[in-house]
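Just one protein chain is left out here, and the rest sit where they should.
Let's look at chain A:
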Amino acid sequence: MTREKLLLIGNGMAGVRTIEEILDRDAERYDITIIGEENYTNYNRIMLSNVLQNKNTIEEIITNPASWYAEQKIELVHHDPAVSLNTGARKVRTQSGKEIGFDKCILATGSRSFILPVEGSSLEGVLGFRTIDDTLSMLETAKSYRKAAVIGGGLLGLEAAKGLVDQGMDVTVVHLEKWLMETQLNEMAGKLLKADLEQQGLKFLMEKKTSRILGDTRVTGLEFSDGSILEADMVIMTVGIRPETALARQAGLAVNRGIVVNDWMETSAQGIYAVGECAEHQGKVYGLVAPLFEQGKVLADVLTGRETAPYGGSTTYTSLKVSGCDLFSAGEIKEVGGVKSIEAYDGLTNSYKKLFIKDNQVVGIVLYGDTSEENRYFKLLKQKQDISALTSVSLLPAGGGCCGGSAADDVTQWADDETICGCNGVTKGTILQAIRGKDLKSVAEVTKATKAGGSCGKCKGMIGDLLTYVLGDRVATAPTGICGCTDLSRDEIVLQIHEKGLTTTDEVYEQLGFRNREGCPKCRPAINFYLNVAFPKEHGDEPASRFVNERLHANIQNNGTFSVIPRMRGGQTTPQQLMQIARVAEKYEVPLVKVTGSQRIGLYGVKKEDLPNMWEELDMTSASAYAKAVRSVKTCVGAAFCRFGTQDSMGLGIKLEERYEFIDTPHKFKMGVSACPRSCAETGVKDFGVIGVENGFQIYIGGNGGTEVQEGQLLTTVETEQEVIDICGAFLQYYRETGIYAERTAPWLKRMGFDHVKKILLSAEQRAELLKRLDEAVEGKRRNPWQQVVEDPKLQKDLYAVVRG
């Protein structure tokens, strides 16, 4: 039987992806020919910005090399655009005169940069930003010229401008509107974005209309409608794209803005289809990547005779590929036609959120600065969830478990046909299938097998969740390793450490046959901790196995600076301490002084080399605010001042903190003491919480106010402060001995069983044993790490010095 001939016109992302989908479904059905205009095989156009910003090479963005076409027996008519299409004779002619017949034809001709029809637009040095050739031309020009103008402050324009700044050019973005990316962002977010980009060296001329491009043969500048002039050696036009429809028009197909298609991607001519940016569906033309893949899937089903749901349009979203400018935008973002909004702005972190709501549904999203919740909001939008039960306060902040949010954010609850990776159009179902079918164990392997996560990378977190979801099931029957370096579980490793008497991480790696002989950032700190607990005297702590925070005793911030948070036991301070903190903050020009969530004052934005001097001048103790260790005790003011307080909460808090500070734990360990059941110190959500009552103290364990809010469970009620302190110590040591590194007490308690832990802690004998081991463990080790650094010039030089060459 002769196979049908399928012709694809356009060798870009939409068309080739459709072909891949067809091959996946039925590789034997068609003889396939692809006509391409460009001199490259299929590549990922959205990554061109990365090439310009030195993040990727051209080779890296080629999705399918020539060998792929050969393997798939696809004939590629290369670098030879189609010039006429005869729908009746079912033939296409190319520029070089080739005639190619077909039974079925897909138009995926994409779109072109819209070049402003102004005088001078054809001068040398005026470019669009659309293809590899455009990009190479920009890179080449940047070598010999200095000034660039980018007309159009949209997504593409800003990515191009950032790229040219990275190439060392002086770049001005010219924008017609009042703020940047005006179709995706509202004014507030647009202005925040502009300020951030200015910091990265971009210049802007807003509300400027270009009337003329100046120059004789090569561009020399721009003239605006107000008569002013900007010098420029290169002009990039990024004012929009136009669907490429010339061939379709010539062939007599119905064309509006794009080539008109129905819900099955069929054009007005039978057997001729269109997908991607050249296609217009229900009056809409898409210029983003996710819809192309959704269309490609429908068409692949149609062309392989599968039943398929009609294409119903796509909900699109945008994010910008410029480091340091995190933004996310989706849906309807104008307050018209009954659309109302709620918004929040955090001036400290410069993050901004705005949700647009209509008929109790989220219809639009703008996030700037902090985009960590984009998935949660985007799900609310896509699934048209009813949010009437949510208040604006519960809708805006993270998770909280109060709202559909947590379910919407939980990727394991998504339907299989929902897209996880928008850049590459990969669904949850495809990823699950790959994980299960190919026995994948890491995000990297999933990316290799499915392409998900290979482009902008925003979906890696969700892929990770899916891996945990699938592999987690397997844990029930066979242990899974603590990381990719080993198949051994935490318990197996700890057991072997004890049995074989292993006292260094290197010995563990060697003797337990880790695949990676120096481990990874996941297992190295974990093993270092297990060794500390197992052999507190024999094992010398290994700085190279500590995460930077614990190596330097300061929390690393997102810009590479650090924070200094001195201890204020029980939340108490003195005028002298406050003055000291103020003096140091002023002297070292600390950019942010903030009261932390745990009753301490933090100095943020400190340079590594300043840390030792600041500690010395503060002359205060480290609050371990960076450590997997006992952190701090939150207290209310209690019997000392409060008219309700029944106990001395501050006094007990200080005793607990003094007794247990600097003790390493599997994860951070927070305590709280409230003097009465009003629990102003919120002790019900602490790892160890105490509530003063008339005749003593209630003790709660395993609470968590962080990522997953968890109420502490009532362990017991005791009469004396000493009992509270002892139970706390026993609890700490039991958690240290049995906890998985990076496991908070709430999941630990669930894993161990509350009744079991309760039995151990309430047994006087067990408690004494645990306390004895805790005392041994911390003997000689409990020192203020800041003081140690201050006293040791070698440590300062080894870890904190910055050499100036």
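Quick notes
Here is the rule we use: a contact is a pair of C-beta atoms (placed from the backbone, for glycine too) under 8 Å apart; a residue touches a chain by one contact, two chains touch by 3 or more; residues count from 1.
What we mean here is this: contacts and distances are computed from a predicted model.
One chain of the complex is hidden; its UniProt record names it "Assimilatory nitrite reductase [NAD(P)H] small subunit", one of "Cytochrome", "Molybdopterin dehydrogenase", "Peptide ABC transporter permease" or "Assimilatory nitrite reductase [NAD(P)H] small subunit".
Only one of the listed residues, A:N56, A:S121 or A:Q580, touches the absent chain: A:N56.
The chain not shown here is touched by just one of A:G429, A:P543, A:G605 or A:G706, and that residue is A:P543.
Touch with the chain omitted from the figure is made, among A:R517, A:K587, A:R678 or A:K750, by A:R517. Screening A:A89, A:A415 or A:V802 for touch with the missing chain picks out A:V802. Within the full complex, the residue among A:G97, A:G347 or A:G560 touching the omitted chain is A:G560.
For chain A, the list of residues touching the undisplayed chain reads 50, 54-57, 60, 323-324, 443-444, 447-448, 453-454, 457, 460, 516-521, 524, 543-545, 547-548, 551-552, 556, 558-560, 608-609, 797-799, 801-805.
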